[in-house]
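Only one protein chain is missing; all other protein chains are in place.
Coming up: chain A.
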Amino acid sequence: MTHSVIIQVGQCGNQVGCRFWDLALREHAHVNKNGVYDEALSSFFRNVDPRRSDGGGGAPGSRITALKARAVLIDMEEGVLSQVLSGPLQQLFSSTQLISNSYGSGNNWAVGHHTYGSVYHEQIVDQIRRAAEHCDCLQCFFLIHSMGGGTGSGLGTFVLRLLEDEFPDVCRIVTAVYPSAEDDVITSPYNSVLAMRELTEHAHCVLPVENQSLMDIVSKIQLMSHSSKSVSVVKKDCTIISGKGGVSKSEKPFDAMNNIVANLLLSITSSSRFEGSLNVDLSEITMNLVPFPRLHYLVSSLTPLYTLADVNVPTRRLDQMFSDAFSKEHQLMTSDPRRAMYLACALMLRGNVHMSDLRRNIQRLRPTLKFVPWNQEGWKTGVCSVPPVGHAHSLLALANNTCVRASFSDLRDRFTRLYRKKAHLHHYVCVDGMEVSGFTEALHSLSDLIEQYDTLATPSHTLPLNAPRLSIAT
């Protein structure tokens, strides 16, 4: 079994991360009833024997003594991390896994990236190395941070570079939470664009998630489960947004939204944690979904989101799940993949789903979707036998789709509006290591990316399709 390490940076990163740990524990507790530290648990948790001073512990197969998360928690404020240390998840982390400061990054990417980057460089490398040394076979780093603030976007992308330098062969998957257009942080477009350049150049794969989409999904679910007339048909506790059954009892304001992102991470890692008839290794995700190195932004959608309890027969519900995965309402970004061009698409199923269900649905949906000419059959599929808690089955669709360009060019517009007036620029350039050229380069990088997606999206781009085959002299 391979192991992965989660690195959560900044307020948002840590909140999402902690929801992941809570829900992951709930999921394992649901499957693993006898308290044995099994292979599945080992992928994200260590089993530590508190009586041993060296921090070593039980191997898979032994009883659970104390679980420690394979994680590094970084924040430059104390609030969230001290809540973690005093909260119900405190035993999952030892204080050495935490790196914090009390001053914050002031919503300034440059402060996070350059100032804190140089100060905490060694400490971060040490912590990550230690986490890596605890892994038998380290497969993947999951980095979670937001794009809009200072710590997550600045220091988070600094960590990304560190990972590339220190562990070049280990897969780097970033879950990046993008700010909504009405974000209360004025400089969030700067921070996001500066961070994006780093993501484009140094990540293997990025799962962008937009705050706006999360808010829409949560309010829709709440509306459905609270409106009186539909009470009878809607399951009250949609496990995707509810943390019920986890160790944290009181729900905090952003928990519902963060739970969705945590569920995304649970789904993407399910196949490397549990068994299935069609295993998907984490490295297969980038291998199949990233045809060109920079174009590695994967739009994700989770279904079922709005669990209706009584929608007829099971097959209909199953097929509905597939259809929903492609609908606008289920994307974790405001985007409509059906109207744009697919470069590749992965369907990761959990639960009791057959090969024939998969094939039938691909056949059914394929005509409604546009794929680039050289990848007309760009489907990657996986089936993991363990469904999420409270569901019979679930589906995570990951799409490398040109629809991301809409969000990205919105972001570019917001950036340009600020940058044209040179607003707040001085806060950045006064930071050691930050140059004005950093802004133009980041903008260039983003424009290049948008243009690359644009070229692929234009129908005239049939490129060298039907390029003459090699001919053989006979």
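We adopt the following convention: a residue touches a chain if its C-beta (ideal position, glycine included) is under 8 Å from a C-beta of that chain, and two chains touch if they have at least 3 such contacts; residues count from 1.
Rule of thumb we're sticking to: contacts and distances are computed from a predicted model.
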{"item": "Chain not displayed: protein name in its UniProt record (\"DNA primase large subunit\", \"GID complex subunit containing RING finger motif\", \"Tubulin delta chain\" or \"[RNA-polymerase]-subunit kinase\")", "value": "\"Tubulin delta chain\""}
{"item": "Given A:N375, A:S409 or A:Q452, the one touching the chain that is not displayed", "value": "A:N375"}
{"item": "Touch criterion as defined above, residue of A:I128, A:V174 or A:L289 at the omitted chain", "value": "A:L289"}
{"item": "Identified contact with the non-displayed chain, of A:D216, A:D281 or A:D410", "value": "A:D281"}
{"item": "Residue numbers in chain A that touch the chain omitted from display", "value": "1-2, 136-137, 139, 275, 277-279, 281, 283-284, 286-293, 344, 354-359, 362, 366, 372-381, 463-467, 469-472, 474"}
